[in-house]
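Note that one protein chain of the assembly has been removed; the remaining protein chains are unaltered in position.
Presenting chain A:
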Amino acid sequence: MFALRGRRNPSLHRPIIEDLEKKIQKIHLRVLFSQGTEMRLLTHNMLSSNIKGVTNGFPLRVEVEKMVEKQVDFNADFLKNMFTKIEWKALFDAAQTMGYTDLPAEAESSMLDSDEFLKKFHHALLELHLEEGALICPETGRRFPVNKGIPNMLLHEDEV
């Protein structure tokens, strides 16, 4: 910025300076709001406990120590496509555990015509993020810890 001083027409450089200022602001914002990785409930909906001998390892119970909400772009087509693949009850329970109570306990495909429903579904599936806590095997009670948003699903030797 300083190198630009003394030029004949400083207004010419205004866009450059504005651009720099924007970049600096962005860096500040990122330092303030940087949160690292977290786990979406969509990921929770696709994982199950695979410990030897466990016959029904789904759904993993969610234990929350810290959660965050993150804004994710809304994509209605993706949600409609996902709806058929999601276990609703597991999503509903996990969302409740995360403190989000606006989802209906039961859902059917006719609800996908409602924007209001889609927005709630979107929020629960993609915007509620687990940062610290655990996923717990429904059969054995084995804890899979979640640190910095990354669940540790590694099995011990005797569990494989």
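Just so we're on the same page, a residue touches a chain if its C-beta (ideal position, glycine included) is under 8 Å from a C-beta of that chain, and two chains touch if they have at least 3 such contacts; residues count from 1.
Criterion: contacts and distances are computed from a predicted model.
Novice: Can you work out the missing subunit's protein name as recorded in UniProt? Choose among "NADH dehydrogenase [ubiquinone] 1 alpha subcomplex subunit 4", "Fibronectin type III and SPRY domain-containing protein 2", "Cytochrome c oxidase subunit 2" or "Methyltransferase-like protein 5".
Specialist: Going by its UniProt entry, the chain not pictured is "Methyltransferase-like protein 5".
Novice: Using the definition of touch stated at the top, determine which of A:L42, A:V64 or A:M111 touches the missing chain.
Specialist: Touches the omitted chain: A:L42.
Novice: On chain A, where is the contact patch with the chain that was removed from view?
Specialist: Counting over the whole complex, chain A touches the hidden chain at residues 30, 34, 36-40, 42-43, 45-50, 56-59, 70, 72, 75, 77-78, 81-82, 84-87, 126, 148-155, 160.
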